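Here is the structure we will look at.
Missing here: one protein chain of the complex. Every other protein chain is in place.
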Amino acid sequence: MSIEFKNVNYVYSPGSPLEKKGLDNINFTIKENKFITLIGHTGSGKSTLMQHFNALLKPTSGEIKIAGITITPQTKNKNLKELRRRVSLVFQFPEAQLFENTVIDDIAFGPKNFGYTDEEAKELAGKWLEKVGLPAEVATKSPFDLSGGQMRRVAIAGVMAYQPDVLCLDEPAAGLDPQAKAQMMQLFLDYQKEGHTVILVTHNMDDVAEYADDVLVLEHGKLIKHGSPEEIFSNPSWLKEHYLDLPTATKFANQLTNYDFAETPLTLNQLVQGISKNVKE
Amino acid sequence: MDNIISFSNVSLTYPEAKRPAINNISFNIKKGSWTAIIGHNGSGKSTITRLINGLLIPDKDSDTIIEVDGIKLSDDTVWQVRDRVGIVFQNPDNQFVGATVADDVAFGLENRGVPREQMLDIVDKSIANVGMMEYKFAEPSNLSGGQKQRVAIAGILAVKPQIIILDEATSMLDPNGRKSILSLVRKMQAKNNLTVISITHDIDEAEKADDIIVLDDGVIIDQGAPETIFKQADLIEKIGLEEPFIYRLMTKLRENGIDIPNKIKSQEELLEYLCQLNLKM
């Protein structure tokens, strides 16, 4: 199965003086069960696109196929529950969505909404509490007594607990310290390897290089490029033209003027291998 | 160089907390320097900023002294100290007091009773200094996070402080916003001979500081130049941070049998060395 966008347009406040094009004729097909990254500047339409994945926004025109469900401008709000169970979004700073008295109840909120019984929901919640790396004793605590980083984990557990087919995350590691971030990225990578689609909205090109199978680049509501990280980062002048950064390793490699890399290194490991090859030959 | 800030034997215990957030710390910060305070979330970094300008009062102890620009901090001097210290906080929205850019920049001046005629002039100059003149009458809801942080900086510079503290001021910005804020502060530091203290877990930012203070669970575990701090991989690991890119690269290269001299401590030096190395072969 695949995620398909066909001629998708979205217009904010149509007919009013504030009318603004959010998405401009977006077309792409991506295979599911991949790690996908979505990049572009603030205001490029990333978050508008993301909200189309589970029909928080419906296209003004065009058609979307995702997780076996089709979304059109005519899609009724009533029929969205199944879509939202299969496709879930994690917004930036998701700790802002916590509200229950206890951590376990908060994680169980989503599963309960999507038809699990109370016991099942609690059981899932307990399991995911552990998976996101929190100790079991926080289950009965108020989420508001936790540290910011722990709250973030609770919020993410609350979305992963009903195991959506497609998990879309907007800068999930923003503001976390590097070790917490690395753990979290590993969690998403494992989830993808288990057979789910992960879509990561990010500004961090190192993450794109490290994790992505497929990259979507947005600018002014248009999809300006779609390809593998190798394809995206192989053209520094094109990136510069669109004010996009290169991964740190690539930038470094490009400054090693008298080195010859068979393939442009995107990650630290590739860079080390490339340097070794050059030096030892 | 003179010290502009000195802490000796300072502790702080929040009400109802079991352990002190800051435990008997002493340090000096040199005038005109750029000091980075690093540590994981909850290590007490932000508590220090609030102690510097008297937003928090240290635990009572006869040995405790906080001195800012030669003034010993006390109830009587707290407003003098606040005239000398400007803080840019993390959340761009929550520190924007005024209804428009101009109003916000004027806020600090109004508080100090600066006559209106002078204020008009200072406000314009400060806004121009941070490159926001075309937004002078803009409301905060129409500005990006980076633009709001620029306004915050303008508002601080308007009252001519000696010290500017960036309290994770770039952690909620995208990479372009982050870069532009840091280069703006660098420019302002040179122009106005400011002392900058940057609380951060952006390690690449800390690497460019003159001096680094490493905090762990409310205790200073090291203070020194970036190269002496980042050489200690175990120390960086212990506080939950990641070494800067070039240090990770050097470690990996050494693991791959490429000899990298210990004296190398910047990206430029490493690039030069590696290029040389490839020539010899």
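Per-chain numbering from 1; labels A and B assigned in written order.
Following the convention adopted for this analysis, a residue touches a chain if its C-beta (ideal position, glycine included) is under 8 Å from a C-beta of that chain, and two chains touch if they have at least 3 such contacts.
Here is the rule we go by: contacts and distances are computed from a predicted model.
Enquirer: What does the UniProt entry say the missing chain is called, choosing from "4Fe-4S dicluster domain-containing protein", "CDGSH iron-sulfur domain-containing protein", "Nitrogen fixation NifU-like protein" or "Energy-coupling factor transporter transmembrane protein EcfT"?
Expert: Going by its UniProt entry, the chain not pictured is "Energy-coupling factor transporter transmembrane protein EcfT".
Enquirer: Could you run through the displayed chains and say which ones the absent chain touches?
Expert: Among the chains that are shown, those touched by the missing chain are A, B.
Enquirer: Thinking of the whole complex, not just what is shown, which of B:Ile25, B:Ile38 or B:Val159 touches the missing chain?
Expert: B:Val159
Enquirer: From the list B:Gly98, B:Pro175 or B:Gly224, which touches the chain that is not on show?
Expert: Checking the options B:Gly98, B:Pro175 or B:Gly224, the one contacting the hidden chain is B:Gly98.
Enquirer: Of the residues A:Leu89, A:Ile104, A:Leu124 or A:Leu239, I need the one that contacts the missing chain.
Expert: Selected residue, touching the omitted chain: A:Leu89.
Enquirer: For chain A, which positions touch the chain that isn't shown here?
Expert: Interface residues of chain A facing the absent chain: 51, 54, 56, 77-78, 81, 84-85, 88-91, 94, 96-99, 109-110, 113-114, 144, 158-159, 162.
Enquirer: Spell out, residue by residue, where the missing chain touches chain B.
Expert: Contact residues on chain B toward the absent chain are 50, 53, 55, 79, 82-83, 85-87, 89, 91, 93-100, 102-103, 106-116, 119-120, 123, 139-141, 155-156, 159.
Note that only the chains that are shown with their structure count from here on.
Enquirer: Centroid from C-alpha atoms only, then distance chain A to chain B, rounded to Å. What do you get?
Expert: 30
Enquirer: Which positions of chain B touch chain A when the two form their complex?
Expert: Touch residues, chain B against chain A: 40-42, 144-145, 168, 171-172, 174-177, 201, 203, 240-242, 245-246, 248-249, 252-253, 256-258, 267, 271, 274-275, 277-279, 281.
Enquirer: In the complex formed with chain B, which residues of chain A make contact?
Expert: It is residues 41-43, 147-149, 174-180, 182, 203-204, 243, 245, 248-249, 252, 255-259, 268-269, 271-273, 275-276, 278-281 of chain A that touch chain B.
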